[in-house]
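The structure appears right after this line, and notes come after that.
The complex is shown incomplete by one protein chain, all other protein chains being positioned as in the whole.
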Amino acid sequence: MKVNLLYFGRPREYLKLAGETAELSANAATVADLLASLRTRGGDWAHELEETRVRCSVNQELCPLTAPLHDGDEVAIFSPISGG
Amino acid sequence: MKVNLLYFGRPREYLKLAGETAELSANAATVADLLASLRTRGGDWAHELEETRVRCSVNQELCPLTAPLHDGDEVAIFSPISGG
Amino acid sequence: MSISIQTGDFDLAAEMQALRTASVNAGALVSFVGLVRDMSNAGKVENILLEHYPGMSEKALQNILVEANSRWQLLGVRVIHRVGELRPNDQIVMVATASAHRADAFAACEFIMDYLKTSAPFWKREQTAGGTTWLDTKASDVARAERWIQQGDME
Partner (left out) sequence: MSISIQTGDFDLAAEMQALRTASVNAGALVSFVGLVRDMSNAGKVENILLEHYPGMSEKALQNILVEANSRWQLLGVRVIHRVGELRPNDQIVMVATASAHRADAFAACEFIMDYLKTSAPFWKREQTAGGTTWLDTKASDVARAERWIQQGDME
């Protein structure tokens, strides 16, 4: 399945990427699985996408890393929010 | 003893008086005693200065009607406060 | 800390700008403005008359601000209370607080309003078609002020 990935905050700066379309294996059932898969790219990816460093939303709703993924989801990966 | 009496709010309007110097008998030991003495003037005085209708301050501090009086005190009698 | 009791209107914008300028390294500004409502329990309000106790009103507000400063970290406080005849939608009162953090600015602003309502000597006389009424202290204001009571302070 495919998801539309967006990056914000620290990962967006350090990975030098605002977004991408990710093709996931059927095993990547949750955001945590997606992160694990992205970390295999190594280097900054392994470091910046550690579970304790990131938060996520699926289809523009904040959710835990255990949130399930479905084909076509808009998934955003970001550092802890700090607005206001 | 003498006290400087001020009226504010409803009693000031209905008694048509902003203030006066009151000569009190030694029996008028508290604000409540002072009010009782003023009510003997009758008419609007008896009505407007009923204990449930008024609040008071002595020397510009809010206080209960049981507050003691001393010679030269500035005593204000007023309706419940309602600013802001 | 600055207090004004005045018949004239006030300019919230100018007051907030002055507070912001005077409050170095403030991170949070909170303001409250109270307006004359055009409907009351007695019907359509034509005007209100605001009376105060000169001398005591300034002192009472000053005491409230001293207490607020002792409870919260404030960088600035401004209070303006109007007196005299006011009409519906007119501004009556303004309380503005500046602090490094919003928790302090919010709490102090609410505290000042709650105590002002119940312990500062101001009186409102409301005029409707049915005549004039001196308003009573609201029970809800008393209850709000009592939330702030701590052992040993402001009896």
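Quick notes
By written order: A, B and C. Residues from 1 in each chain.
Note that in this section contacts are C-beta pairs under 8 Å (C-beta built on N, C-alpha and C of every residue); 3 or more make two chains touch, one makes a residue touch a chain.
This structure is a prediction, so every number in the text was calculated from the model and none was measured.
In the full assembly, the chain not pictured is in contact with A, C, by the touch criterion defined above. The residue from C:S31, C:N47, C:Q62 or C:T128 that touches the chain not shown here is C:S31.
In the full complex, chain C touches the omitted chain through residues 11-14, 16, 20, 25-39, 89, 100-103, 105-106, 109-110, 113, 140, 144. In the full complex, chain A touches the omitted chain through residues 6, 8-10, 12-13, 57, 60, 62, 76, 78-84.
Everything that follows uses one rule, which is that only the chains that are shown with their structure count from here on.
Computed centre separation for the pair chain B/chain C is 26 angstrom, with centres defined by C-alpha atoms.
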